[in-house]
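Shown below is the structure under consideration.
Missing here: one protein chain of the complex. Every other protein chain is in place.
Letters are used for the chains, namely A and B, taken in the order the chains are written, and counting of residues starts over at 1 for each.
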Amino acid sequence: MRKFLSSPAFWRGAVSIVVFLVLWEIGARSKTWMAPEFFAPFKELLGAMGFKKDYLPWIGAVPAPSGVLEAWLAVLGQPGYWQSWYMSLFRVMGGFLAAMLIGIPFGLMLAVSRAAHGIGFPVFEVLRPIPPLAWVPASIIFWPTQELAIIFITFLGAFYTIVINVLGGARSIDVRYFQAAQSMGSSNWDIFRRVILPGTLPSIVVGSAVGMGITWEVVVAAEMISGGGSQQAGVGGGLGFFIWNSYVGGSYEQIVVGMISIGIAGFLSSELLRWGGRYATPWLKLR
Amino acid sequence: MSRGQISIQDVVKVYDPEGAAVMAVDHCSLDIEAGEICMIVGPSGCGKTTLLNAIAGFHDITSGRIVMDGEVLCSDEKRMSTPGPDRIVVFQNGALFPWKSNLENVIFGPVMQGKLGRRQALEKGRAMMSDAGLSGVEHNYPGEVSSGMRRRVEIVRALMNEPKALLLDEPYRALDSLTKSVMHEALLEIYYKNKVTIFFITHDLEEAIFLGHRVAIMTTRPCKPKKVLNVDIPHPRDYGVLTSKRFRELIEETNEAVHEEALKAFQAGEKEG
Partner (left out) sequence: MAAAIPVGAADGAVAALRESTPFGDASPGLLARIAAIARAARYPAGARVYGAGDDADDIFVVVSGRVDHVFTPEVGARDPLKRMTRGGVFGWAGLLLGQTKRLATVTATEPTEVLRIDTEALVALLESQPLDGGRVRERFVGMIQREFTVPALLAQVRRLSGPLTEEMSTLSLTMYRLSLWLKSPRPYLMVIGFALFLGFWYLAVELWKLPRFREMPGLTSVVKEWISPNPTYGLSLYTGEYYQHIIVSVWRVAKAFLLATLLGVAFGLLLGWSRAFKEYVFPVFEMLRPIPILAWVPLAIVMFIATESAVVYLAFLASFFATALNTMLGVESIDESYIRAANCLGANRRQVFRHVIIPGALPFIFTGLQISIGVSWFSLVAAEMVSGQYGLGYVINTSYMMVRYPTIIIGMVTLGIVGYVTSAMVRIAGDYMMEWRVRELALAER
């Protein structure tokens, strides 16, 4: 650990992060330091190019890191914030678990049976390009509660990825493992349990980690759309709704707080999965 | 004026993964004469590839010196030599660029170095491939031809640059014995036409004695030459040599030394290098 802290890699990364934050702060505060007369011609130029005159384009409208930090500290004490975390997590878990429970057997079935693959895969491939969020209205119509509707969308997001990864993993199992098992007199069920399942496990882990990332994307959007974007007085909640609400309410610093919070949540859950995966597949030495 | 004379002088290589100093090469000294085929035999993981990598310039050494034709490749002051077309490596699993055709691969060296114009390079490449019995596959990609053929293309690619030495790292390891014997004769044929120094690593004693002028048997890790054998069977050789009396005698002489080291490696649980 000490070696890492003193390595050039660490310091270079640290320097970049600091530089990034500094530039962000300066850019975000451009409204203030561009106020004096000195900048008038520059402001005219900005106006001529089609941008707002009073601050730097794009970055000037963004809240500054110092403001964000302040807002964050304030929000940490509010129960509403933590409830948002809880709600989003609940939806993510629900959708993700459903995706695993349905996706893994489905993927394995497609991998193992040629007939099933011929029947199921084309339909799967045709539905896959439809973005999960396009399903939101249909989902809301179909499911009785909004919770279920959102969980269904998150389920879709992760489902496709998991199935694809399971398929890929099963296909790439070295054929010699099958041959070895058969020559030792294993039944089909045995082969499934002891060759296919463990052989596919690494891909399942990878697929889950990626699927988890997608699930967060979808949750946020679904929350924004169903709880915020459409003018439905919905039972909002969740971090996506938190962000949208902050936007509507005009507290831009909180928007960024929400963004970073979700980023952290997503990162943590992916890491947890990867860690769990390493535990389940100890024979894989990660390069 | 010697061409391709390599002198390995008291080379030491210590790896340091996470603080556990592992000595791969232990004060190894070996003189390879210009134009000779020098075979390096040793059990898996003993450090012979490390030696090759040091000569080629892929790894640095901890101490010692490697000199080629009087020029210092690496030493205590300059621990890593620079890879170059004077000593070209033929890799264990092959390193033909899969995205270039065989002919494009073959002309890569001279064209990159600017030594030949493209048209001349193509002509020379075709000629050399034809010499090696490879005409007809110039425009195929390496992935489309057999691995034996790929090896030969790789050797032609190296020879196009008129190197002083060829460094081969168990190139025929993945081939079965019948293809191997054909490959050996092909290699010798190529050698007789282009007298380069050949530094050839293998774990196959028969391969070593069949091909080499001299065979250096290395100890298990850390490696140094345990016994250097002079193979006095005259060149040019053909597969008839394999059943000759002298061949069998040489195998007997060296078998024990090799077996001893192999046993040590086995007991130490060496992973394949």
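The definition used in the following text is that a contact is a pair of C-beta atoms (placed from the backbone, for glycine too) under 8 Å apart; a residue touches a chain by one contact, two chains touch by 3 or more.
Just so it is clear, the structure is predicted and the values come from calculations on it, not from any experiment.
Colleague: Where the complex has a chain not shown, which of A:48, A:115 or A:184 is the residue touching it?
Modeller: Only one of A:48, A:115 or A:184 touches the chain omitted from view, namely A:115.
Colleague: Touching the left-out chain: which of B:109, B:125 or B:212?
Modeller: Final answer for the missing-chain contact: B:109.
Colleague: Return the single residue from B:99, B:192 or B:266 that touches the missing chain.
Modeller: B:99
Colleague: Can you name the residues of chain B that touch the chain not displayed here?
Modeller: Residues in contact with the chain left out: 56-58, 83-85, 87-89, 91, 93-95, 97-100, 108-109, 112-113, 133-137, 139, 141, 143-146, 148-149, 157-158, 161, 176, 178-179, 182.
Colleague: Go through chain A and note every residue touching the omitted chain.
Modeller: Its contact residues with the unshown chain are 8-9, 12-17, 20, 51-52, 58-59, 61-62, 115, 117-123, 125-138, 140-144, 213, 216-217, 219-221, 224-225, 229-230, 239-240, 243-244, 246-247, 252, 255-256, 258-260, 262-264, 266-267, 270.
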